[in-house]
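Notes to accompany the following structure.
A single protein chain has been omitted from the complex, and every remaining protein chain is retained in its original position.
For chain A:
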């Protein structure tokens, strides 16, 4: 009896689950991810994934976007932590240094937590002031 009820409950749960999943997938149709569908479709097709359902493409796009956002958030935290430690040392630092720049240093730290080992590539000659110039960046 008891087992039956639990089985019943599980069944209900599955139904709810399926419904929730369908709802979620349907809601993805209204959501426009930043990563364009075309890009995702191209690379999915390249990797052998075939599915005519647009919702799945959206799901992949959203998942990728979430991944990138997570990494970027971690990198942002790294950046803020670094800047606060610097500012503790030198209070009268220029306002410029407070700008949040995505640097390879922070990114590689953040990516390390996700199992991606990235080092700063030697062929990039990033000057420490890269991205600091608001005129060149914001344009």
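In this section, a residue touches a chain if its C-beta (ideal position, glycine included) is under 8 Å from a C-beta of that chain, and two chains touch if they have at least 3 such contacts; residues count from 1.
Heads up, the rule we're going with is that contacts and distances are computed from a predicted model.
Undergrad: UniProt names the one chain left off this complex as which of "Anaphase-promoting complex subunit 2", "Transcription initiation factor TFIID subunit 8", "serine C-palmitoyltransferase" or "Mo25-like"?
TA: Of the names offered in "Anaphase-promoting complex subunit 2", "Transcription initiation factor TFIID subunit 8", "serine C-palmitoyltransferase" or "Mo25-like", the absent chain's UniProt record gives "Transcription initiation factor TFIID subunit 8".
Undergrad: Which residue numbers on chain A touch the omitted chain?
TA: So the residues of chain A touching the missing chain come out as 10, 13-14, 16-18, 20-21, 24-25, 27-28, 31-32, 34-44, 46-53, 55-56, 59-69, 71-73, 75-76, 79, 99-104, 106-107, 111, 113-116, 118, 120-121, 124, 126, 130-132, 134, 137.
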